[in-house]
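Structure incoming, see below.
The other protein chains are all here in position, but one chain of the complex has been omitted.
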Amino acid sequence: MKNLNLTIDGHAVTVPEGSTVLDACRKLAIDTPTFCWAENLTPVNVCRICVVELEGARTLIPSCSRKAEEGMKIRTDSERVRLSRKLVLELLGSSVDMSLAKDFAPLAKRYDAHPERFGPRAARAAAGEREQAHAGHHETGDGQTAANVGQPMKVDNELFVRDYERCMLCYKCVEACGNDAQNTFAIAVAGRGFDARIATELETPLPDSACVFCGNCVGVCPTGALMFKAESDLRKSGGWDETKQTETDTICSYCGVGCQLTLRVQDNQIVRVTSPSDHSVTGGHLCVKGRFGWAFVQEPAAQDKGGS
Amino acid sequence: MVSVAGKRCVEQAFGAADIARVEAALGGARVAPARYALEASGPRRLLARAGRVDPCSIEAYGASGGWRALERALVIGRDGVIGELNAAKLVGRGGAAFPTGRKWEAVAKTPAGPRYLVCNADESEPGTFKDRVLLEEDPFALIEAMVIGGYATGAEQGYIYLRGEYPLAAERLEHAMAQSRAAGRLGPAHAMKPFAFDIELRRGGGAYICGEETALCASIEGSRGEPRTKPPFPVHQGLFGKPTAINNVETLVAVLDIVRDGAAAYAAVGTPGSPGTKLFCVSGTVRRPGVYEVPFGTRLGELIELAGGLSGPAPLQGILLGGAAGVFVGPDKLALPLSFEDARAAGATLGSGVVFVLDESIPLVPTLRRIAAFFRDESCGQCVPCRVGTVRQEELLARLANGKPRGDLAAERALLAELGQAMRDASICGLGQTASSAIESALVQLQPFVKSSR
Partner (left out) sequence: MALPEKLVREFEELAKKYPDRKSALIPALHRCQEELGGWISPETMEDLAAFIGIEPVEVYGVASFYPMFHLKPVGRHMVSVCHNISCELRGASEIMEHVCRVTGAKPYGTSPDGKFTVWPVECQGACANAPMIDLDGVYHEDLTPEKVEKILGGVK
């Protein structure tokens, strides 16, 4: 395979053809933030936090999707890059609840982002209100408060919740539900602009939709908008405590495929099930049984026998 | 007031007196709306037929010089056509000003077919109506130009992506395509000799973003009109993932004059950097709003004079050049020659040819708020800088308009400057990249929040 030579922040780096600029940055251990990128999904380059400056280009470029080219000269920490990253953080922080997005707080510090510059948050929408928006229409306010995607959590099944005031519209769940993993196509982005949202067919509750509850959307969500109900309930009751949690790797016992599971456990209860995104069998994705079919483990009888 | 019989019976209030037009209308032929000015200060090229020749008659089209460019194209060959476009320095008239010859050449040379030629007729830039005039009044010209484009690029299928809100244009294009097929000017190879080329008309759904070329492709493919990152460019991977040339209506119609008469004749007017003529859509507070064809290099003030000058006694306040995605300039720019190079040097843009004139009697702030609301409404919502940035920009303007800034005016302007820079630098496509340019330029050039009268 052909190799390509780039210069990033003054350092020479060589990557194989087909690599992205992000791959090249990471090869040099340049810490490049991402939200909508994931190694097991097709890059959609929508969050724009990974932008870098390419010499000769009119605008910044998304490092996550831009293929490396011979001779590229890249800067990852220029004033322009820092400004755009700061604004992306502020725009996200002022419109979405990013408090559970794990990289958000340190990034906000690193880029000196202050979402409150755009004013106090506007009141959240009532249940179902955002879904009524017609593309191309919005009510203009007085600008004294910052519009946001605040709305009540959608709880319509026992397996996972949808807390869309945490949704930054990274498209990961749609990709995981569709072409990139599950091929179920139960959800899509509907609406447009600031009213764009993740929707089921006609906003129908999940159990009535095409959803097969594989939970792969939950697995890829970067902001906690999609969350195991077990975790959500614990957080609501104030019982969520990461210091009391452990992770245990195992193999799913249902069929012969051999999916690796990582069980997150608190107080002897499973609160989350994932699979490593670099696992050769799963690529990070599971089915409903592996993801959610563990209640039996926690039956008192099973626990007595297993002595877990 | 003249009544014109046609499929739709229309009453027409004629603007500037034009005997030929009135006579033609009285004669019953379906000519010009002429409800607005359709004038030229130099050679009448793009507007050669609009308003003068029946747009529903292929015979009238042929009798008025139609199909001669196509005939010459077949004589000079594919390379000859592209050579003429390059020599004439033809660049896109939709706003981005990319060299047309290079675009066609790239499509022709990309090996993986089939190739496509798409006419971007999604004219939606606020203040723009030049393409509507060409589509409604000279539909055969667009068809002839697309056939030449198909020949030069090796595309066998063309699409016209017409904005959904132009029903009369749709009707006239369908009619012109049917007549052209019947006359062997459009269709399969055996009918057209020596190559096949057909066109399908596709109607948009009212989304401004679909004028962005990758969003346009997504829309034809049946998807949400969300722009795709470039590269890959459409010339390599466009519609259905295949090499695609996407050209604006006016660009394609300009091809006819260049191919028929040659690049040298085309460059007889215009500037060395921008040869030929350009359509401008003049509206706002001028006496005779309309579409004006002027040679590149015509001064902004001359164009406004051509449109009858200001309509009222109030002095000129400013001019929005290039549409909502363009910039405001002040009265000090009346001497600006309208060419791509001069506009660029002045930090302005010709964009889609919008010249929206505001005199001092018009409050500027509502216009700015409307532009901000427009971008918020038309953002596709994909990328963060545009989806949220356009909302924050509108909120900021609302605060200024209500006299309740966060901090003071200077603080709000500094915040807008940062926001604008991030939208320009980090948005996926041209919508977000230009969403703040008119507003930022207005604040700098026209100072609407400083003069208390506004």
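To keep things simple, chains are lettered A and B as they appear, and every chain counts its residues starting from 1.
By our rule, a contact is a pair of C-beta atoms (placed from the backbone, for glycine too) under 8 Å apart; a residue touches a chain by one contact, two chains touch by 3 or more.
Worth saying up front: this structure is predicted, and the values here are computed from it rather than measured.
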Query - Where the missing chain makes contact, among the chains that are shown - result: A, B
Query raised in the report: Of the listed residues A:A210, A:I251 or A:V281, which contacts the missing chain in the full complex?
Result: A:A210
Report summary line: Touching the hidden chain, out of A:L6, A:L91 or A:A135, is A:A135
Query raised in the report: Which of A:S19, A:S63, A:N148 or A:T200 touches the chain that is not shown?
Result: A:T200
Query - Among B:E123, B:D138, B:E213 or B:E360, the residue in touch with the chain that has been omitted - result: B:E123
Report task. Based on the whole complex, identify which of A:A108, A:V149 or A:A190 touches the chain you can't see. Result -> A:A190
Report task. Determine and list the chain B residues touching the chain excluded from the picture. Result -> 8, 13, 35-37, 123-129, 131-132, 163-168, 200, 202-208, 219-225, 240, 281-285, 289-291, 320, 324, 356, 358, 362, 366-367, 370-371, 374, 377-378, 380
Report summary line: It is residues of chain A that touch the chain not shown, namely 134-137, 184-192, 199-202, 209-210
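To be clear about the criterion, only the chains that are shown with their structure count from here on.
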Query raised in the report: Using CA atom averages as chain centres, what separation in Å is found between chain A and chain B?
Result: 39
Report summary line: In their shared complex, chain A is touched by residues of chain B numbered 206-207, 224, 229, 231, 369, 373, 376-385, 387-392, 394-399, 402, 404, 406, 415, 418-419, 421-422, 424-428, 433
Report task. Using the touch definition up top, name the residues of chain A that touch chain B in the complex. Result -> 44-49, 51, 59-60, 62, 65-67, 80, 83-84, 86-88, 91-92, 94-95, 117-119, 135-138, 140-144, 146-147, 168-169, 189, 191-196
